[in-house]
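Please read through the structure below; I'll follow up with questions.
For this view, one protein chain was removed and the others were kept in their places.
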Amino acid sequence: MKAFETFETPSAARVNYINAQYGLKSWLLTKDHKRIALLYLGSISFFFMVGGVYAMLIRLELLTPQGDLLSSATYNKVFTQHGIIMVFFFLIPSIPATLGNFLVPMMIGAKDLAFPRINLLSWYIYLLGGIVTIYALLAGGVDTGWTFYVPYSTTFSNSYVIAAGLGIFISGFSSILTGLNFIVTIHTMRAPGMTWFRLPLFIWAHYATSLVMILGTPVIAITILLLAFERLSHVGIFDPANGGDPVLFQHLFWFYSHPAVYIMVLPSMGVVSELIANFSRKNIFGYRFVAFSSLAIAVFGFLVWGHHLFVASQSVYAGMIFSFLSFAVAIPSAIKVFNWTATLYKGSISYDTPMLYALGFIGLFTIGGMTGLFLASLAIDVHVSDTYFIVAHFHYIMVGGALFGYLGGLHYWWPKISGRMYPEGWGRFSALVIFVGFNLTFLPQFVAGYLGMPRRYHAYPPEFQIFNVLSSAGASILGFGLLIPAIYLVWSMRYGKHAEANPWHLPGLEWRTASPPPTENFLTTPIVTWEAYEFAPPEEMQVIGRMKDEPVSSGQ
Amino acid sequence: MAEGVSIEHEASHAALQHHFENMEQQREAGALGMWVFLVTELMFFGGMFLAYTLYRTRFPADFASASNHLDLTLGAINTIVLILSSFTMALAVYSSQVGKSRNQIVCLLLTIVLGATFLGIKAVEYYDKYQDQLIPGQLIPGRPFHPEVQEPGTPYDKHKLHLLPGATVKHVEMFYWIYFAMTGMHALHMIIGIGVLSVILFFSWRGRYGPEYHNPVEISGLYWHFVDIVWIFLFPLLYLLGRHLEHM
Amino acid sequence: MQTSWIPFIPESASTVSGKVDALYFYLSGVTVFFTLLISGVLIFFVIKFRRRSPFEIPRPIAGSYKLETLWSVIPFIIAMSMFAWGAQLYFVNSRPPKNANEIYVVGKQWMWKIQHSTGQREINELHVPAGRKIKLIMTSEDTIHDFFIPAFRIKADVLPGKYTMQWFEATKPGTYHLFCAEYCGMNHSGMIGSIIVMQPTDFDNWLSGNASQQSPAVAGQQLFQSLGCVSCHGANGEGGRGPALVGLFGSKVSLNGGQTVIADEAYIRESIENPAAKVVSGFNPIMPTFQGQVTPEQLIQIMSFIKSLQVSGAPAPVTSAPPSKADASPAKSTASPPPNRQ
Partner (left out) sequence: MSEHIVSLKIYVTIFLALMAGTALTVFAGLQDFPGKLNVIIAMTIAVVKATLVVLYFMHVRYSSKLIWVVFTSALFWLVILFAFTFSDYLTRGWL
């Protein structure tokens, strides 16, 4: 296999970003984007587990129609905290803060992000937000739902609404600083020759995500402050008693929270573009279409928030406008799915674990996305809004989509991050278990949803029990499945096979330096002369074509 | 993006950070970074301006009566103070560009003093509202929102709320809620700005900034001018809302 | 609640439920088609083009504009068909028919208080005749709730401070679920009930068997007295210092400043809670606000009284019972409202 000329001398491989310095201070005060990525990886996994425990509690409670495991007050806190932790403390930061922080500088040939100190600051702000939220949970919990709708959250809830809101407010700034760092880095710090259309699609996706982070997050920040201000002063702009309008809160909340769902899925789409192209050893089909579709999703994502207000007394005509735009926003996603599939055509596809997650993503994202079309269609949303059909839609697209992308990316770049290989056998096995567990958990919820089972119910009529038992069974398989990578990834840090610089033999810039890379990524600033996903220079391409088994001059 | 491959850094200035190729790249990154941050500030204030616009269209008479109770002279003075501070800030950046470090320090000091004056006047206005019992809801325990209303025909009393026809005290309270939310958030941004400028002042005094390296001065200038622009909109929207209805 | 003959589809018991199901089948069909198409092609490619030897490099394929337009235009057309069908159905459903029976619904933390315009009051239960258009006028006393009837495929949020509307025409007698579908706190999952659809004749017996204490219009007239509206609008709303309210409901009202509005429920509620917002032309806003002094239920009663002030002068209680029925005279003592079924 033709080895890609690398920009590091073998001897340099001994000193890498992990063993460059030792001691707690070297980690807690690091300015190296790779170490900050690992700090995020640790904190994010913790919050994923906490969110997961809440998810298990929900599924256990819903095994029986009567609310017997948890009281309704506790259940309300459990699903609220499950939603808040999973959205704000796991999925929004998950890929950008871990894989993004680690790889954005490496993929564009830079030594670090534009503002390393601000990058570390963003982790501390995330941690502070997490601590404040954990305080709110331990002190008594919050029971307003992750949507914090007024007037319940301002006047009627006597739970820790302001503390939980403050936690989210603080974590919002971590998201803003990450987005700001990425935008400036991608604009000003690309290596010579790394033009915009030679950028890996992982970078395009993170650029689009950063735009959403910058333009959306401040609006939820001010919304939470207004909510807290109103809750403290017992008067304000959302309370109908003094002329306010609760629907204004919903407009402000969803102005951010719909684009936020694209913050959650776009990075995974970037990962899947990398995986599909690299594991079929082919350049992506329609590179510019896939790149610009990320931007289109980020921009159009801001025009559709009203589809969360279809039944909330929003005007009929505004509903029609938002419904139309919600269908339009699906087209860029459709383009991505079809281009991924077309990339596989005449490829040389390997079934490594990351590829399984990428293929799983395409299938489950299609189901998750198309059920979104049900919700965008006004007449159906009137029936299924606030039922389990919605819960199924967003879990399919967030867990089946975004989480699968995260797990795929984690496995794909694990050799580069840790210098170790994950156990391939266990990897493939757990991917299948997770896939099965996931579908068993959330497919029955579509059915319960259309039958009319409302969401956020801690007790439900008996005829929905069969679907909940199936879902809870699936959740335990899913939970078990997720434990396996948690274990073998940690295990691999010490006992995993040592990874070479380019274990998958790929053209990406990040594979052209040691695994794990030195602190400054590249000893000399790389000069990029090749196109994205170019497995061999064009002049050699005519000769090689689709070779059956003739080994290429293997430089390895 | 500087063309040409310079493996080693150009004659690197002391302030050039290791991960940048050259000063030009570092300065470009700094400016772009601040502008992207100002985008988030614009969206942040945007949420409040939306609430203001919606409720002004819903309760025109109440908002006008509440606005007329604000002290126009103090508001106007504050606007002038802030524009002056923008001017001195621009001069500070100019001085650092041309290397007049003494002027730079004086202008920075002036900007900080003007900023403090603005906050002082704001404090006077807030105290005035406190006296007229115009702090919304139960923000201050024991002193709820309860302004005295000017009875038609009684002599004009500055501390009494003069309600235009159709205005109700309930909706005047909403105006003040929005007034305190917006001016409070603006004042907070002023305080942050003064903090940042004091740090810049300290380093200028240490002679750190000159014609080749003055990014931090420029960037803090951008932030300061933004805070001034927010006030340029807040002043007419909050203070000049219904003055023309006064003598109807 | 038994499901209908199609598996996984709830009971179809209103004039619109069949149409919504048809759209649901169309979308399900398209989703299954695309899911099978994509995963099928995926699996086929993954097997056919699997890596044969570790050294092979397939020839790159940049892309094709033809294909790109194909798979953006076709999904767009399909998407637009989904949008159009859904929007058309929604637009028709969202316009309450003119001659529907009006039933008032007040959501209060964790129960539904329902009042027929003929006076019958129910808690968490709603008896309606099959084959008749019913218009629900809903408001809330505290948080946001949502009146959701899966068997009719309809729901609408119920908000404090304003009226929201939804209508249905039940087709099949039976008992159907009523859920609250907007999170409202502790007992959100207990704020449920049932809709009892009856043959029109059985409904009439039920109506007479449950004759109300007094119709909301009559209660409204008493409030009109006690709250002092009479001092400015006259004993029967013939007017005085305030405008005449006879025939007001549904009429066009011209305001100071030139606009004209239709006097619907929202306008009347605003005229009572925030009278200065829209001042009738030729009057100055001397009417005080009654916000906070009138509970949502009393507001509904004043509303029905004002609605009953037809041009023919004396207020005639609006009978929502089918025209054939004589005025519901309060003959028998009312059965206590059925216990709140948990």
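By written order: A, B and C. Residues from 1 in each chain.
What we mean here is this: contacts are C-beta pairs under 8 Å (C-beta built on N, C-alpha and C of every residue); 3 or more make two chains touch, one makes a residue touch a chain.
Computed from a predicted structure; not experimentally measured.
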item	value
Sole contact to the chain not displayed, among B:L38, B:L74, B:A116 or B:V196	B:L38
Among A:V247, A:A277, A:V311 or A:I349, the residue in touch with the chain that has been omitted	A:V247
Residue numbers in chain B that touch the chain omitted from display	27-28, 31-32, 35-36, 38-39, 42-43, 46-47, 49-50, 53-54, 72, 76, 79-80, 83-84, 86-87, 89-91, 93-94, 97-98, 214, 218, 221-222, 225-226, 228-229, 232-233, 235-237, 239-240, 243-245, 248
Interface residues of chain A (partner: the chain not displayed)	187, 215, 219, 247-248, 251, 255, 302-303, 305-306, 309, 314-318, 321-322
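Everything below uses one rule, namely that only the chains that are shown with their structure count from here on.
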item	value
Chain pair with the higher count of C-beta pairs in contact (A-C, B-C)	A-C
Rounded Å distance between chain A and chain C, as computed from the means of their C-alpha atoms	38
CA centroid of chain B to CA centroid of chain C, Å	46
In chain B, residues with contacts to at least two other chains	58-59, 170-171
Two or more partner chains touched - positions in chain A	243, 245
Interfacial residue positions of chain C with respect to chain A in the complex	1, 3, 8-10, 19-20, 23-24, 27, 30-31, 34-35, 38-39, 41-42, 45-46, 49-64, 67-68, 71-72, 75-76, 79-80, 82-83, 85-87, 89-91, 93-94, 109, 142-144, 146, 148, 150-151, 153-157, 159-162, 164, 177, 179-190, 192, 274, 291-292
Contacting residues of chain B [partner chain C, same complex]	58-59, 61, 165-168, 170-171
Complex contacts: residues of chain C adjacent to chain B	274, 276-277, 279, 284-285, 289, 291
